[in-house]
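In this view, the complex is presented without one of its protein chains, the others remaining in place.
Take a look at chain A:
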Amino acid sequence: MAEGAGEEKKKFSIWDLPDVPMGQLPPHLELQRSRVSCNKDAPIHTESIQYSGAYASMGIDNSSRLDLFSNNFRVEVVRLNEDDIEFDMIGIDAAIANSFRRILIAELPTMAIEKVLIANNTSIIQDEVLAHRLGLVPIRVDPRLFDYLSENDQPNEKNTIVFKLHVQCKRGSPRITVKSDALKWLPNGSELVKETRNATSDSSSKPEIYTYFGCSQETVPEFVKNPIIPKYPDIIIAKLGPGQEIELEAHAVKGIGKTHAKWSPVATAWYRMLPEVVLLEDIEDDLAEELKSKCPVNVFDIEDLGKGRRRATVARPRACTLCRECIRGDDWEKRVALRRVKDHFIFTIESTGALPPEVLFTEAVKILEDKCERVITELS
């Protein structure tokens, strides 16, 4: 079915076709090149024909030059909230769209709690479970203001954020739920002191501490306006019964989603190709009613033709989930064609709160550019 683009069409001459301008593909090949046909059993023509010489025997240049891309590429924002964005990218290929999606999920840096120093934990939640839960709490801070902390570095105010959690449930009082707003930011660094095992150490030597803050993080103007807190104050961290106490310090560092999913800045990011629903023949009267009732998302509408006749039209193709209900049953495949447009992507990005979603996408594109630059410098 997927015939080679140039080969078996040698008998086919463009001159025989009426009104086909030179330099354009005949309509069935254009359909194959630009649409994924979603049939009842499986989609076909899913791969994008990228090879620059693909249609060379027909005299058509498939190579997409940069100026063609620049002219045809469009972005349309459909919805933009504080936490999520939905926008359309038209004129781009699946390879690049997928690269953006992968970078959004795995390679954008964020701050998340990595080290938890537990001074006292008499709750029923185990230490490691508590530390794991703390790591997954999203923190509302711009990660671009911080540096990475590597093994040789000392934790200082440029690469660490210190939080403190001290909750106690007194005897006689009812159980309490520890929520994420109990995490207090310590802008001056860690307050705990390292235990020195050396019994013969000089009592006048300075005790070792965990972080070396040169100056308080409060002096940074961004943090004066927006103090560093968890983004959502109502995340349940632990529950305490009477007489139980948790006292710990949590250090947050910068990382990327590839290392651990807690550093992923998006709840998720996904894209889908624009669905296209085409009625291959006129569907009237009873068949039209049947078609309209089949679709669970109301893609079809009925319009009146007058004299009591009705016809089905496609009203909301974008809402189509490709459930293929409309082509189930005998003969419906001849009447309705389900397709996807190969270069129109509907992107949705849901941010966890560190950065607004439009900034996330811009940063993701910047990271792809940096990767390219690294490859270029390696080659030179």
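One rule holds in what follows: a residue touches a chain if its C-beta (ideal position, glycine included) is under 8 Å from a C-beta of that chain, and two chains touch if they have at least 3 such contacts; residues count from 1.
Basically, contacts and distances are computed from a predicted model.
Chosen from "KIF-binding protein", "DNA-directed RNA polymerases I and III subunit RPAC2", "Tubulin delta chain" or "Auxin-responsive protein", the protein name that UniProt gives for the omitted chain reads "DNA-directed RNA polymerases I and III subunit RPAC2". Only one of the listed residues, A:31, A:44 or A:92, touches the absent chain: A:92. Residue in contact with the omitted chain (choice from A:30, A:76 or A:191): A:76. One chain is missing from the display, and on chain A it is touched by residues 50-53, 61, 63-66, 69-70, 73-77, 80-82, 87, 89, 92-93, 95-96, 98-99, 102-103, 106-107, 358, 361-362, 365-366, 368-369, 371-373, 375-376, 378-380.
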